[in-house]
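Sharing a structure, written as structure tokens. Questions coming.
All protein chains but one are shown at their positions in the complex.
What follows is chain A.
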Amino acid sequence: MVLVVMVNLLAALSIAVVVVLVGVPLWWRTTETYRAWLPVNQINELAELQLQLSVDVEVVFSRGTLMPEQQKKVPFTRTQEEAQKVDDDTTLRYRYESKYRTANIMEEDALKQPTAAEADLSLHTLSASPCGSVVVYVIPETSVLLPQGVDVYIGHRRTAVLRMGAPMSVGKNHKQLLAHLEPRITQVVQVMSFSHTDITAALSDRVRLSPGSKESLADSMRSFKSSPGYEITFSLLNPDPKSHRLDWDIEGAVHSYIQPLLTKLAPLANFSIDSQILYYAMLGVNPRFDSSLEAYTLNADSLAHVINPVEARLGSNAASSNPVLNFLLYVPDAHHSPLYIHDHQKQPVASNAFHSPRWGGIMVYNVNDLYGRGETPLPVNININMEKVMGVFLAQLRLMLGVQSSPAPPGFLVEPCGGAGLADWELDRLMWSRTVENVATATTTITSLAQLLDQIGNILCSLSFAGSVNLFHYINNKLGTVTSLQLAVAELEAGNLGFALQYSKEAILASERAFFDPSLLHLLYFPDDQKFAIYIPLFLPMCVPILLSLIKIASEARQRRKLKQSKKD
């Protein structure tokens, strides 16, 4: 009998032990959300962003600019550092490494050209400066290379020509020379590479600063955010095919005028171009007839309603999710020709075009002067002058991509970009702000992702997702976010702008891949009452007999002890 009781006791106890020691941990592990390992420490380190931007500046003195005493010190190198704290987590350090030297014979010959533009061209043939650097040629005050009133000339490449002040005001020794030159060279470098406001604007994803002025808010709203690719669509709208048979050589125009710009911008993003012709596409607004001008006018307030009805007819590539830039050329129908756009002051606009931020531009092309009224047989064959059209579209494209910046300071003469579409230093400006923007966006994405995973305990982290975040991507052998970011920041410090941009692009791609990984959606959220409703029918029938038998064992043990005690006494 004692044996039976012992066996009962052992059975009950062993079941309880197995349930507690084996069952509970097993249940815990199998119902846990799977979390692959993430380098959380490194991600938290990235939350504090300390960027250092290094610019190499070369200052070349031509003959007649230096005093003999100053000549002795040349060549020399100086480094200037400036630290700016943007907010608690972000600090910026700017480092300008300036090398000062005298011009060699070939450069002197180049600077003897009659105009600044030609000098710029011959200077460029002598040496090519790497991307991100600036070369400043200093010419004496008496030189006639620059027109009157102009102190600085900025060309198509990365060179600028600076006119020295009068020898009296500059001074004789080395220190005075530097005191005169350094602020002016800093100003030139800020125009040609970046200024503090540009960099803080690029950090807008990370740091939500209130905009300083309405212009800067309009600038930030107008240009597209950094993206790995863009799609450009050129559309010709012909509402009246009975009167006009339009012919535009879009392939040739794109090849001659747009493609050079896009080839130059290739390090920044991939561009794909479409064109289309739409017939019977009307503007959504009725233009008003102005008898004083004998023409139809569209005033600035009604322009906002023009785009929506047309946009419904425009197509886009179904396969890609890249932002689309639309450029529309509208030829008004014969009954509403000519059509002019008026600005807010009721003056006709020279370009006859307008644009909408982050969307594209529309240009109105009047053809009524190309045919007489009622004599020529309809439809009239019209060949569109693509130079004029592409001039406007190119300007709008530059605005959309963020190339245009604030107007140059007084005394600066900036060479207009002409056929190339983009000057080298404008490209450098874009590259600086894009790199900073990419690094800021990637760090925000990855840190907010880590924060989300912390906050929402129910999200599942799969291995492929972890690979996008970690050091090495398991599947594609591409670098993960954390490594790319560290490399990008290192290259920025070293001053290699091209490599920094490449790494920052990879960082953005990897961080977007990580954040938008489809497997992250599995939110295993169950309200508490539902959890009880699931577990109680499973566990209660199992636990109740165990508990009851344990209670029975305990009460029997107590009874036995009482019996033993009473036996002793």
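Quick note on the criterion: a contact is a pair of C-beta atoms (placed from the backbone, for glycine too) under 8 Å apart; a residue touches a chain by one contact, two chains touch by 3 or more; residues count from 1.
The rule we apply is simple: contacts and distances are computed from a predicted model.
Selecting from "GPI-anchor transamidase", "Very-long-chain (3R)-3-hydroxyacyl-CoA dehydratase", "Phospholipid-transporting ATPase" or "Aspartoacylase", the unshown chain of this assembly corresponds to "GPI-anchor transamidase" (UniProt protein name).
Checked against the hidden chain, the listed residues A:Leu123, A:Ala253, A:Met431 or A:Leu497 yield one contact partner: A:Ala253. The residue from A:Pro140, A:Pro338, A:Gly391 or A:Gly498 that touches the chain not shown here is A:Gly391. Note that of A:His124, A:His336 or A:His355, the residue touching the chain absent from this view is A:His355. Within the set A:Leu378, A:Ala408, A:Ile456 or A:Ala557, the residue that contacts the chain not displayed is A:Ile456.
Take chain A: the residues that touch the chain left off the picture are 205, 214, 217-218, 221-222, 225, 241, 249-257, 272-280, 300, 303-305, 307-308, 311-313, 315-321, 323, 341, 343, 349-351, 353-359, 361, 363, 386-387, 390-392, 394-396, 398-399, 416-419, 421, 445, 448-449, 451-452, 455-456, 515-518, 520-521, 523, 525, 527.
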